[in-house]
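All protein chains of the complex are present and in place, except for one that has been dropped.
Presenting subunit A:
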Amino acid sequence: MVSLSLWEADIISTVEFNHTGELLATGDKGGRVVIFQREPESKNAPHSQGEYDVYSTFQSHEPEFDYLKSLEIEEKINKIKWLPQQNAAHSLLSTNDKTIKLWKITERDKRPEGYNLKDEEGKLKDLSTVTSLQVPVLKPMDLMVEVSPRRVFANGHTYHINSISVNSDCETYMSADDLRINLWHLAITDRSFNIVDIKPANMEDLTEVITASEFHPHHCNLFVYSSSKGSLRLCDMRAAALCDKHSKLFEEPEDPSNRSFFSEIISSVSDVKFSHSGRYMLTRDYLTVKVWDLNMEARPIETYQVHDYLRSKLCSLYENDCIFDKFECAWNGSDSVIMTGAYNNFFRMFDRNTKRDVTLEASRESSKPRAVLKPRRVCVGGKRRRDDISVDSLDFTKKILHTAWHPAENIIAIAATNNLYIFQDKVNSEMH
């Protein structure tokens, strides 16, 4: 079995804030999950307020080998989704290509001392030495974070899982692979319901696959899934048990002037996210991000060019496989700004109200603590300003596929290969 090099295992494959933003989870190619916790702000050290430190690290998935099919199952964490917190513990779902696991994260900061029958090392005492009884007391101890796998949802998928999404009912969640979507109950691991199945009777008829899916944030019966053909399907689970028939189909007709060999590839949707309001959806395809209104199926209401200068380079990007990169997208807490990654460790933000956009870079050089990120620019011929980068000098091995935005504040997490950058907008901490 091939194993990853030490370096490769650290490549971050998913980033996700929890519902309060206090915790940030990352998954990597080596199957590990690292959780960061935001330090509480304190008046004593105002400069260190709100920084994220490592809270817990654990091995979520291991490489497996399916002997029946002679297939190796990668341990790479494809997605992490937090469950809404219902008690002192935190829970999250993490998934690789085939298996979803529910992890419970608990803290222990006290321990009982003064057992009657056990000594301090836990060995049984000689009963003859016990002369009196005492009540054990809880004494503080160094914080210990314990993580345990509570559920393993296995054998639900034949194809590779690409998304998971927790329902607003907090009882169910769905997992989607290339051709099917299953609905699970969080407490039941031995069965799931198949709610979408686009596998054709004859695989030779296959024309599209499911690329991403998400539950509506408020309506527990609604979910959306995107396809490799660039369409979105909104489905209502009340309509039928099997939601193959969509309630709404969101599709934009192709611009014939842009047709090329690679039109189909670049129209494949790599990520879909509902807005916090639940009114809009954000999609990412290779060159653009689009905002869709749930009430309008014919076309997106907004389209933003992420890196249109790559349109003339699609053939090279096809050759080096970059055209298959799956970029994610994110809303800010107030749904006024959207963000997505690009190449050369650049990431882009688009303000929907002002229609202004900015390109920023996640790199060690430009990210000294408390440094202000400088906007970057890619020049496409024509006048070149001093700090511009030309298209040909972009580093396509440095890609920002995974980004996350704090649910309430202007804090973003950017995964650049094996580095995680967390940027905070101290000046404009409040959402506009």
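Here is the rule we go by: a residue touches a chain if its C-beta (ideal position, glycine included) is under 8 Å from a C-beta of that chain, and two chains touch if they have at least 3 such contacts; residues count from 1.
Rule of thumb we're sticking to: contacts and distances are computed from a predicted model.
Report the protein name recorded by UniProt for the chain absent from the figure; options are "Actin-related protein 2/3 complex subunit 4", "Cullin family profile domain-containing protein", "Immediate early response 5" or "CDCA4 protein".
The missing chain's protein name, per its UniProt entry, is "Immediate early response 5".
Would you mind spotting which of A:Asp10, A:Glu51, A:Glu72 or A:Asp236 touches the chain that isn't drawn?
A:Glu72
Among A:Ser132, A:Asn202, A:Asn295 or A:Ser393, single out the residue that touches the unshown chain.
A:Asn202
For the chain left out of this view, which of A:Ile265, A:Cys322 or A:Val358 touches it?
A:Ile265
Based on the whole complex, identify which of A:Cys170, A:Ile188, A:Ile301 or A:Cys315 touches the chain you can't see.
Result: among the candidates, A:Cys315 touches the missing chain.
Contact with the hidden chain only, please: which subunit A residues?
Touching the missing chain: residues 2, 68-74, 76, 97, 158-160, 162, 178-179, 201-209, 211, 228, 261-265, 268, 315, 318-319, 321, 324.
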